[in-house]
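Accompanying notes for the structure given below.
Here the complex is missing one protein chain, while the rest keep their positions.
So, subunit A:
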Amino acid sequence: MKILVCISQVPDTSTKIVLKNNNTSVNSDGVTYVINPYDEWYALIRAIELKESGIATEIHLITVGKADVEPVIRKALALGGDEAIRIDAESNDPYETAHYIAEYAAGVGYDLILCGKESIDYNNGTTGAMLAELLDLDYIGFATGISIEANAAAVNREIEGGEETDACNLPLVISCQKGVAEARIPNMRGIMAARTRPLKVITPSGITAVTEILSYELPPAKAGIKLVSPDDMDELVQLLHTEAKVI
């Protein structure tokens, strides 16, 4: 069974966002980039677990980005995976990303495609379902557990106010979140071995953009905090009622 894991590069979670060029772009100076946490902690780790337990035979990692994303995909490869693919393109949005990944994946034929619940940079959470549509595959979003038996997957996924278990035959696209895998730390051996694993660079065919970002804005500073004495919770309740109007 062949698994494809979609890896996106995002600013480290503690990054302070600074805008430039008259607020038309985000300043990347001094920003540390990491593997999108959902891709690393859940999608990739679960793929590795499936390989370790003998269910998966091969894991490929794919990322859409220019050469500057290579350190991140290499880091992902160090965690585990047999081969990495970088689609050499600057992507505007999930629509383009999904098209590029689908174009490559259609040619290989994966049994399972795992992606993260969302990338923490643009917070869309739409790439996986788009990919499923482009490849004419089934899709299960917000997975919290994945098990594979023969040619079928049993997937726990979040629903409003609970969880459900779905069954579906492979091939399948799943977006992963907390619960899908156990946390782990990369070992040095893996990091060394990753250097010899291949990183393919693919030039995609072009696609017409369907969205563009015109500008950015930082949130307004909070108007200032009102402190309430810990002995006067009646006052807090009054403020929440008359001023904030939330209760």
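By our rule, a residue touches a chain if its C-beta (ideal position, glycine included) is under 8 Å from a C-beta of that chain, and two chains touch if they have at least 3 such contacts; residues count from 1.
By our rule, contacts and distances are computed from a predicted model.
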> Which name from "Nitrite reductase (NADH) small subunit", "Electron transfer flavoprotein alpha subunit apoprotein", "Cytochrome c biogenesis protein ResB" or "Phosphoribosylformylglycinamidine synthase subunit PurS" does UniProt give the chain that's left off?
Replying inline: "Electron transfer flavoprotein alpha subunit apoprotein"
>> With the missing chain put back, one of A:I140, A:A181 or A:A194 would touch it. Which one?
In response: A:I140
>> Suppose we count only contacts with the excluded chain; which residues of subunit A make the list?
In response: 11, 13-17, 19, 26, 37-38, 41, 93-95, 98, 120-130, 132-134, 138-142, 144, 154, 158-169, 178-179, 209-219, 222-223, 225-231, 233-234, 236-241, 244, 246-247
